[in-house]
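I'd like to ask you about the structure that follows.
With one protein chain removed, the remaining protein chains of the complex are shown where they sit.
Here is chain A:
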Amino acid sequence: MADMLLHFLLVLVMPPLLLGVIGKTKAAFAGRVGAPYLQPYYDLARLFRKGVVISDTTTWVFKAGPVITLAATMIAALLIPFGKHAAPISFDGDMVLFAYLFALGRFFTTSAALDTGSSFEGMGSAREVTFSCLAEPTLFFALITLTRLSGSLSLTPMLNYVTLPLWADTGAALLLMLAGIFVVLLAENSRIPFDDPNTHLELTMIHEVMVLDHSGPYFGAILYGASVKLFLLGALFVNLAIPFSSGNTYLDWLLFVACMVALAVSIGVVESVMARLRLIRVPQLLVAAMILTAFSLVLVVR
């Protein structure tokens, strides 16, 4: 019960902190002090207090977009285990639901963007769906590899199956998979080198441009949903990368939180030391990630 409460608490409270940590890391690299760690929380609080402006050309889809996306992400949060604890909901095949809840969210984000009729948002949607088409197989190759290893179709047993002996046994396959998942993590969360979350340049944006017309609480829901998505995909990565548990529940939770913060720092480092890819090169990197995870599957089934 305590585990479940902690699961809910973490998924509700911690995601914006990751953005704060990423921001601080980038600031450190740039020689700046940077915004406070809690800035994303202040931003959300500000947005939720604001009014909204809604374009006359939009329909219910525009308003449903942020809501459904956030809801889908929150449901996905119930399916994935954090650390070596069981997820609140677990059943055979929940990995497919997990992947497609994100797809559902994306469908509504892009529909809401298209609903505005703006040429920018159309471009952003086109880019988003093109790139996610290429990111999806990577995630599935990784999940299938895990299924093959653990013999389970559910995320909790699948991810908890990854232990030190398994790493000793199939380390190469897991390493390839981790690399692929890290690329997907960056791409799905519109981080550099795929997208620049801080840019003000409409023509270069992918995710940001789709939400340009949203304001106030709707925009807050989008930002919050995006941080939860980062948290969930990050948790997937951390569960695979940290294959041991201390046995003490609370120590394990602490370890998980520390690893998530470390992951945020490493995302910040990646964003600081490299520039964005030229948009035309993005598919190449995504395909490379797909091939990495495909190889990990080959290594496992051979």
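Assume contacts are C-beta pairs under 8 Å (C-beta built on N, C-alpha and C of every residue); 3 or more make two chains touch, one makes a residue touch a chain; residues count from 1.
One rule holds in what follows: contacts and distances are computed from a predicted model.
Trainee: One chain of this complex is not shown here; going by its UniProt record, which of these names is it: "NADH-quinone oxidoreductase subunit C", "Phosphoserine phosphatase", "Sugar ABC transporter permease" or "Succinate dehydrogenase iron-sulfur subunit"?
Mentor: "NADH-quinone oxidoreductase subunit C"
Trainee: Which is it among A:D115, A:D196 or A:D252 that touches the chain not included here?
Mentor: Of these options, the touching residue for the absent chain is A:D196.
Trainee: Looking beyond the chains shown, say which of A:D43, A:E188, A:D213 or A:E271 touches the absent one.
Mentor: Hidden-chain contact among the options goes to A:E271.
Trainee: Of A:M123, A:V211 or A:L297, which residue touches the hidden chain?
Mentor: Once the missing chain is taken into account, the touching residue is A:M123.
Trainee: Please output the residues of chain A touching the missing chain, sorted low to high.
Mentor: So the residues of chain A touching the unseen chain are 26, 29-32, 119-120, 122-123, 192-193, 196, 198-204, 212, 271-281.
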